[in-house]
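With one protein chain held back, the other chains of the complex are shown just where they sit.
Chain nomenclature is as follows: A, B and C, assigned in order of appearance, with residue numbering initiated at 1 for each chain independently.
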Amino acid sequence: MSADTQPVALIVGAGDGLSASLARLLVGENFRLDLAARNIDKLAALKEETGARLHRCDAADPAAVASLFEAVGERIDVVVYNPSYRVQGPIVDIAPAEVRKTLDITAFGGFLVGQQAARRMLAAGRGTILFTGASASVKGYANSAPFAMGKFALRGLAQSMARELHPQGIHIAHIVIDGGIRSSRRPDAGGRDAMLDPDAIAATCLDLIRQPRSNWSWEIEVRPWLETF
Amino acid sequence: MSADTQPVALIVGAGDGLSASLARLLVGENFRLDLAARNIDKLAALKEETGARLHRCDAADPAAVASLFEAVGERIDVVVYNPSYRVQGPIVDIAPAEVRKTLDITAFGGFLVGQQAARRMLAAGRGTILFTGASASVKGYANSAPFAMGKFALRGLAQSMARELHPQGIHIAHIVIDGGIRSSRRPDAGGRDAMLDPDAIAATCLDLIRQPRSNWSWEIEVRPWLETF
Amino acid sequence: MSADTQPVALIVGAGDGLSASLARLLVGENFRLDLAARNIDKLAALKEETGARLHRCDAADPAAVASLFEAVGERIDVVVYNPSYRVQGPIVDIAPAEVRKTLDITAFGGFLVGQQAARRMLAAGRGTILFTGASASVKGYANSAPFAMGKFALRGLAQSMARELHPQGIHIAHIVIDGGIRSSRRPDAGGRDAMLDPDAIAATCLDLIRQPRSNWSWEIEVRPWLETF
Partner (left out) sequence: MSADTQPVALIVGAGDGLSASLARLLVGENFRLDLAARNIDKLAALKEETGARLHRCDAADPAAVASLFEAVGERIDVVVYNPSYRVQGPIVDIAPAEVRKTLDITAFGGFLVGQQAARRMLAAGRGTILFTGASASVKGYANSAPFAMGKFALRGLAQSMARELHPQGIHIAHIVIDGGIRSSRRPDAGGRDAMLDPDAIAATCLDLIRQPRSNWSWEIEVRPWLETF
């Protein structure tokens, strides 16, 4: 496949959970892959496995995000914004600097990445931008005000971008991940599927990427069968 | 494929739009197909094409729905509830009998079918029940009170069943179809994809059917890229 | 106050809880009061206290509702629709007749009363119609499918009527009562205010009735401070 025809995907906030599953799935779908993270040392194995290019990037830094997109190049078909930062505790005990950091990483970085992605995709007249949300995107929990602020803000961004960019051919989707994701550190005890399988979330992401423009979803919630909601 | 191992799908409220697309898609996925409708004469061609068995059934009649499920048999993997009835006009002009009819076809029939489906699926410990909603499922429009009542009620049914049956292994999904579906009578003018393609909605339904239980969505909205929301 | 200038309120589904509090409050605000219920024997004391006129009426019977409004007369400023019927249990165990009854009392009766009220209020160019909802109006609980269906449907009716009738000068409001209401049978243990005080809900209803048309709410949720949501 030539450089001109191979689709390109960029995952920002890449780590070893959902983003790794999505990386593997997209490479299997013949995407060329770019991965960005604040700490890319942890991505060595995934780079080896997928052939992805790695980019060190602070997603909340406008200049760094602009550089990232220059490094990726003109063509970009799929962008996933995955970073988030969470601090918990009674509202009276939370340091204001932590709230700023949560808003920066969880929401402001989403704007920066979404803006750069939109520029390239509008030029091409197509593309998909995915934002990963959480239970806190639609429900503000006690003792978790900053995360609610950040995830609500990211959802507001995604909904606004969907209204603005869908009629211009860019598909925006927001995935509400309502439950814990299993990992080597948090395995799915007893094979009960009580925790989300990151490969399954990635498959739902791919379903959204494949939707034709006559039939677009701007949001989907996923949760384990045993999860109360 | 033997009768024991072939999965079975039943579409209630089958016609020539979404249900026909879904019928073709499921048969292609090796499902044995049963189609139910009040008027099955119009389904002759689809029966020919898909090999489906046809069942004449008034979905709002408890005895008829019980007979339908007896005719389908013990095994049933996927059930789709699609019937709806709409009357429009100022609230002061709507005949009460029309409201009853709307509630009966749009919501009460969904309960009857959902109940029968749940009985068989609980015995098997698995299965998927899909309910088709509309813009009116989440937004009550002026001059359309009965349809809002019926579609809101169907959504309440689906959400309640999801909370009850997900932990028992039965997947419930509600699809909010927010836009007009193209057909031979209402074609997509100029190839602009301004109307939903029923094949694309069917593909989204299949995405839901395939979700593993660690990653279930109870609801998804689909709309054309040009649709205001 | 003359018959011409005294405002008139009708409460349908009157009993001894919220409706009794609202009756007392409205009489204190100089409303002439009409109370309708299937069983009016239990309303003797409230009639004595408030001077209300009593009407025996099955709210799900179109002819009975039409007769009720004829008996009340031309002028009607406030109408409250309060009846509901709930049956609980696993979806596979619920009798279809119970679902019909739930839809009839909880939602269809709301249409009938709302339609008659709208006719009189449109003629006058003003009025307020209140519908009482429950937690189940916005959340479909497990083992409670029929009530979710009925209360979702009533909310769809209220939202549709709001969009249709607000621009014609009729105020529609839906009150989501998210918690148990205290009563002599279910007192508020220990004065903790863990249960809703019906007098307080009635005060919120009056707040809505008094809103000027430049500032209308179509919905409000109320719950005790200790209620989880």
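Note that contacts are C-beta pairs under 8 Å (C-beta built on N, C-alpha and C of every residue); 3 or more make two chains touch, one makes a residue touch a chain.
Computed from a prediction, not measured in an experiment: that's the story for all the values here.
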| item | value |
| --- | --- |
| Which displayed chains the hidden chain touches across the whole complex | A, C |
| Among A:Val27, A:Ile40 or A:Val99, the residue in touch with the chain that has been omitted | A:Val99 |
| Listed residues A:Gly28, A:Gly51 or A:Pro90, member touching the removed chain | A:Pro90 |
| Sites on chain A contacted by the missing partner chain, in the whole complex | 62, 90-92, 94, 96, 99-100, 103, 107-108, 111-112, 114-115, 118-119, 122, 136, 139-146, 148-165 |
| Where the missing chain touches chain C, by residue | 163, 166-167, 169, 171, 182, 188, 193-197, 200-201, 203-204, 207, 210-229 |
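In this text, only the chains that are shown with their structure count from here on.
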| item | value |
| --- | --- |
| Chain contact topology (line, ring, star, complete or other) | line |
| Centroid distance [mean C-alpha coordinates] between chain C and chain A, Å | 45 |
| Residues of chain B whose C-beta touches two or more other chains | 163 |
